[in-house]
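For this view, one protein chain was removed and the others were kept in their places.
Chains: A and B, in written order; residue numbering restarts at 1 for each.
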Amino acid sequence: MTKVTMTVNGRAVSGEVEGRTLLSAFLREGLGLTGTHVGCDTSQCGACVVHVDGQPVKSCTVFASDVEGASVTTIEGMANPDGTLGRVQQAFQDHHGLQCGFCTPGMVMSAAALLAENPKPTEADVRHYLEGNICRCTGYHNIVKAVLAASGQDVSGLAAE
Amino acid sequence: MPKDHGIGASVKRREDVRFLMGLGNYTDDMAIAGQAHAVFVRSQVAHGRINKIDTADAAAMPGVLAVLTGEDFKDVGGNPTGWLINSRDGTPMREPKRPALAHGKVRHVGDAYAVVIAETYAQAKEAAEAIVADIEELPAIVDMAAAVADPSNRVHEEIPDNLCYDWGWIEDNRAAVDEAIKNAPHVTTLELVNNRLVPNAMEPRASIGEYFPGTGDYKLTTTSQNPHLTRLLIAAFVLGIPENKLTVVAPDVGGGFGSKIYHYGEEAVVLTAAKKLGRAVRWTAERSESFLSDAHGRDHVTRIELACEKDGTFIAFRTETMANVGAYLSNFATVTPTFLHGTLMAGPYKVPNVYVNVKTVFTNTAPVDAYRGAGRPEATYSLERVIDKMCRELGLDPFEVRRKNFITTDMFPYTTPVGLAYDTGDYHATLDKAMAMADVAGFEARRAASAAKGKLRGMGLSTWIEACGIAPSHLVGILGSRVGLYDAATVRVNATGNISVMTGAHSHGQGHETVFAQIVADKLGVPEASVEIVHGDTSKIPFGMGSYGSRSLAVCGSAVTRAIDKIVAKGKKIAAHMLEAAEEDIAFENGSFTVAGTDKAKTFGEIAFSAYVPHNYPLETLEPGLEETAFYDPANFTYPAGAYICEVEVDADTGKVDVVAFHCADDFGNIMNPMVVEGQVHGGVGQGIGQALCENTVYDENGQLLSGSYMDYAMPRADDVPFYNVDYSCQTPCTHNPLGAKGCGEAGAIGSPPAVVNAVIDALQRGGHSHVTHIDMPVSPARVWAAIQG
């Protein structure tokens, strides 16, 4: 066991971890931040996406020790300071961008990262950026719509072609 | 202005807030003091005799608390099947025991034969590798035709031909159908495969068993779509725990799509281990375990014949299907390929004669059961593909052929030759709507534009119907069901006037917490915020059958409505007393009880308070309190229907298909929350496109699962699908439930696959590849390219 220290959602945290402790496990089991989900064992589903120093990463595919000293943001850190839903979260609720909610934390974290890089993405940009986040419930329609809406674009009457 | 609350309003979902905040409470999120971790040991071979399992080394490893094998469960019950099917000759289906852990033989890759419970997950996992199993490999039975042909090789010793049953529907139609086909002016034949799918709810299955020695109570927290059914199965069949000593909780559940209807052996094992160890025992599937051990879906091989006049008027349909049930019978495995499939083989058409034969076969593969749509997608795919093929053979317009054959609105109620009584519908209306949405007339111009980009464009149609809102208990009882399929709700008006509604239905993405609250608030004239929906905990909810088969609203929603009716009726009695009026003179509207023709009134809250503080109350004739339960048993299925039009572009050089437009015109009867309905259709269509284009479950000849992870099982991603164009303005309300609602949860997955495949064939035909008349799903780039090469 070694000690690892990082900032999670603006709060300095530390804990004893093994070399093999994944960031996802440190967040869920070590810190009780169970909003970050684990949906696969081959690093493909994206349910576990968090931000490390502002960049989206799959927390199931990073060792906690490897992000020593980093600043980590999880879904629990995405609300506004007054506790209301943040911009991306609110867009997901407004546009029914979630059903069972399991993929949602990763989707929101990926979407937020996209908008930070590209404030006015096209539909194709959104779909491409979310390539590593699998959702089984929504058929992606309302997720893509929510992300476009969160970027301030008009999404009324969206359909193919 | 669109409504902003109550029935028919797109109320935003209240459950979203916790999910978006990361505050959902899924099974794996729960940490229980003193918990131990279970890791299952699963067969690496598809078929083998277990000679010896040596657990000594594993048991001695650090942190290991217990090792259990099939031997420990051989004297308890097996996991039963909920539906008895009889073969054509009247003999009952073959029903092998399905133990919690494999005993004697392993029958598919992933069949669990032992479990290790340890202090930590890592310790359990390492110890699991130390178990030495002497398993003598037997030849794997993978191909259905071979399974039936070779009696020497058996999945279950007692079943010589690996056949569960040979079912005919309706057997009395058989001779007439044969005759009609023999004499028909035209017969189109199509052999097709309905590809096997892995449901892939994004939350893997997970279970936590607890035992409380002080009271002898058990608790199972599990990823279930129907906690009461799971409790019933464990209590009555598997472990014999008294039903009232077992609580089953299905908390937030991350999607089900059928795969979490069923009771699985892991649930029985964690409960047993929890008692043995006196500690909570938890297990969460790794995704690779889900691929190997969740119940899969579909997997039919079908030959369908369509007999018709030269003008496309249908005369008869005949199908022969082999349905793969896998190694064991999962809980609804026997009904899915039969009554959920054969009864739909008339579609929305006035075809005079239909006969369906289904042979259901055991193989050394994971169990197969209901997956979103369950039987109806298989029926719809067979029908809509063969109709499309017939239109091409006879040079007929696929839209006109549907129109010519549709059951018309003046024909309802309409009894089909496969035994369903459709109550209402308007198939012309949904087809007209879909054609308008799709701008069918403009297709030629779009095709030319695609051609200019070097792409072949095609358009495909599917007009679907399904039977859902499962199901009338009397009818299903006659057909072999071993359970009733009503649902239940309790409406508890609390003394302060707010309301708790306990439902048998379980929400794992459908949004019940919002939609049921809309219904209750609308009917009682109270704010939605004062209504709380409670589901998923057998210690709180009445005995209901849970959510699947697009039944939550049609069946449980009807139970909620009936319970509300009882609340209002009682409220009227209380109001009559308080207002000193006759009960018949009390009206209830907008949350207020009034005396007709006067301004005397009591609010709903005043009545509720009086019910709990009954000082001025008719105690001689009426019990205090304001809580009512209703069980609702539907009189019939509901029959949603619709028309789907898909447009694709095909890259002939690579075979890649892009869905560029998808239009859905559906009839779901009355709509409670349009936003939620759209979401259900989107999700279903997404899964249907997945089935049509990319998802496939492949076992090799040794029974090894080749598509056992997301590296090889192609889940549709955001960039594989377009925006969908969804409409539900054609509404013929269900005639027999109080909400006039039809199920909408499976529609998208039922109607979409044939629309996609028809569009691909259309694109190839128009593109000059007229030799391509069929491609099996998934219509992958490699298959399309190979088909073009001929």
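Just so we're on the same page, a residue touches a chain if its C-beta (ideal position, glycine included) is under 8 Å from a C-beta of that chain, and two chains touch if they have at least 3 such contacts.
Here is the rule we go by: contacts and distances are computed from a predicted model.
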item: Which of "Cytochrome c oxidase subunit I", "FAD binding domain-containing protein", "Spermidine Putrescine ABC transporter permease component PotB" or "Electron transfer flavoprotein subunit alpha/FixB family protein" matches, in UniProt, the chain that is not displayed; value: "FAD binding domain-containing protein"
item: Given B:I85, B:L271, B:V677 or B:C694, the one touching the chain that is not displayed; value: B:C694
item: Sole contact to the chain not displayed, among B:E129, B:D172, B:E191 or B:E583; value: B:E129
item: Touch with the omitted chain, as defined above, among A:P56, A:G86, A:P105 or A:G139; value: A:P56
item: Residues in subunit B touching the chain absent from view; value: 122, 126, 129, 286, 288, 653-656, 694, 696, 698, 706-707, 710-715, 717, 780-782, 785-786, 789
item: Hidden partner interface residues of subunit A, rising order; value: 2, 18-20, 22, 41-44, 46, 49, 52, 55-58, 60-63, 65-66, 68, 110, 113-114, 129-133
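Methods note: only the chains that are shown with their structure count from here on.
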item: For subunit A paired with subunit B, centre-to-centre distance based on mean C-alpha positions, whole Å; value: 29
item: Parts of subunit B lying in touch with subunit A, wherever the complex brings them together; value: 12-13, 15-24, 26, 28-29, 31, 122, 199-204, 252-255, 257, 286-288, 446, 508-511, 647, 659-663, 675-676, 678-679, 682-687, 689, 709-711, 715-719, 721-726, 748
item: Subunit B-touching residues of subunit A, taken from the complex the two chains share; value: 20, 28-29, 32-42, 44-45, 47, 74-76, 78-79, 85, 89, 92-94, 96, 98-105, 108, 123-124, 126-128, 130-131, 133-145, 158-161
